[in-house]
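Notes to accompany the following structure.
The complex appears here minus one protein chain, its other protein chains still in place.
Moving on to chain A:
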Amino acid sequence: MRSNPDLCEFSFRQAVASTQLLTALGQTPLAEVMAQMAANPEASCILAVCRHEVVGHEVVGHEVVGHEVVGNKVVGIATRSDLLRTLATKANWPQLQLSQVMSHPVITVSATEPKTLPSLLERFKQHRISHLPVIDDQSQLVGLIEKKQLLQLLHDQHEPSEPYQQHQRTQLLAEITLKIRQSLQLKEILQTTVDEVKRLLSADRVLIYQVWPNGTGKTISEAVAHPYRSLLHIPFPEEVFPENYQALYVKGRVQAIADVHRPDSGLSKCLVEFIEQWQVRSKLIVPIVQPMNPSAGVAPLSKQLWGLLIAHQCSHPRQWSEFELDLMQQLAGQINLALSQGQLLAYLEDRVELRTAELTEANDALQREIKERQLVEAALRHSEAQLRLITNNLPVLIAYVDRHQCYQFNNEVYEHWLGKCPHSIAGKPMAAVVGQAHYQRIHGHIATALAGEAVSYESELTFKDGRSHAVNVTYVPHIEAGHKAKNRIEPLVKGFFALTTDISDRKAIERMKDEFIAIVSHELRTPLTSIHTSLKLLATGRLGELSHDGQQMLEVADENTDRLVRLVNNVLDLQRIESGEVTMDTYACDAAELLEQAAEATHTMAQQHEIEIQTQSVSLSIWVDPDYIIRTLTNLIGNAIKYSPPHNLIRLTVEPYVEKPVEESIEKSIEKSIETTHHRDRHTASMPTPQQALFCVQDHGQGIPSHKLAVIFERFQQVDSSDSREKGGTGLGLTICRKIVEQHGGKIWAESELGQGSRFYFTVPLRGDLERGNLEPNVSSV
């Protein structure tokens, strides 16, 4: 719209008002409003409207027909600047609606009212508004007059007014700011800036030059018009940008040079020559200054030059206006802000990346740990499953009992045999599980195990089918090197392992064996009696004289019949003792007397072998079956006589004996020493009161090899297999001795030295208090 007198009075429809309106309901979210604005970059404002029905008119044939249509009534207005301000100042803008940021009430102008440009401009000034909606006679929005356009019209006729320039600068700045803020990517922001500045200033080249701390630098963003050369990414030496220049820029120096060739440009000749290669005729330089990083150890208010925003005019010299200079400065400020945001973003991204790396590493470590744990757990589960498989499938009861006598583990055989579910008895006291009566029978063994000594016993258990089964029970103490007391480590018994084996079948077999032995022995005895008796009668010579050879053969037969009788008797005795048939008829006896009786019983035999027997004893009251103890002694003395060369001495002694203390029992349990070879310290003054008597039969015979000492008390384990033939032994004598001693609650063992002789020891219980009336030894020889 050029200079035209008609413009003094005109209809807005013809010239000013725009009908391309951007409208939205007042309750429209601000985000949607911003989207509309971004989609319509030419729109400078958005009008808030409300919808309502109005009467419209239409020509139908020759008649004008009225009808109701939906119209827009303007209720508010929000300019692009309003919206940008809101974005910049209100962090909660995504939650806001248009009605909360718009201006209202709205100043309008009627479409039917004739107006002149000055009158319109007067209305803008009067109300200090930038937009004037136009309404019809029904108050419906039909158009919009922008002050900028109005001023442009006036500008076309007159010099631009100051308000117009101010408005334009604000508008440009707002537009660029909006574009800048639509991105968080610095590179994109910088490129947008140079593009927009180049467009707005119609410059030939706009660039952003970044200055490095060493004074060098390069262009990192550029908008350049054809055909001028690009400076992008070309490094510039330090000489181009000396330190004193940098200092000036830090202080905010703005350099506007209308013509670089003019002498008053202030540029050195070499610099002019240098910039000539880039075809620069005129340039405007605005610094981009940032506060120093406080962490760098400088004062918080210190500033540093980050770079320069530069506009070049290459085609001709150019006088840069205050407006352009101001615009560049404000844009440099925006870049500075974007840089800060970008740095913050970069910092945050670095932090996020670092944290993500840390989290990834932690996650990897966690995954590895989880995997390792899973592997360990799988291995544990496998191991536990194997252990359970073993413990649950072995035909034995396996349990662990703690020191409070409560079950802590039972295998599933408890369910199969006794009908007791392991889960139901876990943690329960033994007495409650096995019953008080049974507990009374076994509590001594439990006490032994909890004292640290392994114990094994036989018992009867009633299975869930009601049948009684013979069982062998073994308690193995669970001993840990425990607490320190009195400068030494006391073993700590934490509980015991219980293993119960069903020995019903074994017992049945034993009974059958016993029965078999009894029958066989009996059946042997009858013919033996006949042979034995016949030979004895023949040997008297009263049935007729035999030749010398006949007599010798008779003696051989007689001796071997005697041996066979002894063997049968020993087999039967052993079988009776082992099967528990023999009950020791124990009462108080004098140990010295028994020793003398045994010596007397073997006197004849000793004489025949030219052996002297010497006894040395104290009067001790012992609690034994005297017949069996004499039998044990005579057996040991008989062996001593048989294995001693003539003219030797056999020493018989009996004396008080002190059992080893409890701690040694624990050690013994751990070390599993062999009882029969265990060398025991005999009584000492510091030991407690003796509770046993120790018998000893000592000879000076050939001795026993050490490897035989452990087995000579087993059946048929003579030192030499020829012994039984040469000495007439049965191989059962020492076994019977051991059984007799064990039936008395004592122990038997041997010590020997080859070629020096042997000592056979056994212990039996004292009656009670040691009878100290006669501790002087009685010595006699037989």
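In this section, a contact is a pair of C-beta atoms (placed from the backbone, for glycine too) under 8 Å apart; a residue touches a chain by one contact, two chains touch by 3 or more; residues count from 1.
Rule of thumb we're sticking to: contacts and distances are computed from a predicted model.
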Among "pH adaptation potassium efflux system C transmembrane protein", "Electron transfer flavoprotein subunit alpha/FixB family protein", "Response regulator" or "Amino acid ABC transporter ATP-binding protein", the UniProt name of the subunit that does not appear here: "Response regulator"
The one residue from A:428, A:507 or A:532 touching the chain left out of view is A:532
Out of A:542, A:647 or A:707, point to the residue that touches the absent chain in the complete complex. A:542
Given the contact definition stated above, which residue among A:372, A:460 or A:581 touches the chain not shown here? A:581
For review purposes, identify every residue of chain A that touches the missing chain, sorted by number. 518, 521-523, 525-530, 532-534, 536-537, 540, 542-543, 565, 572, 576, 581-583
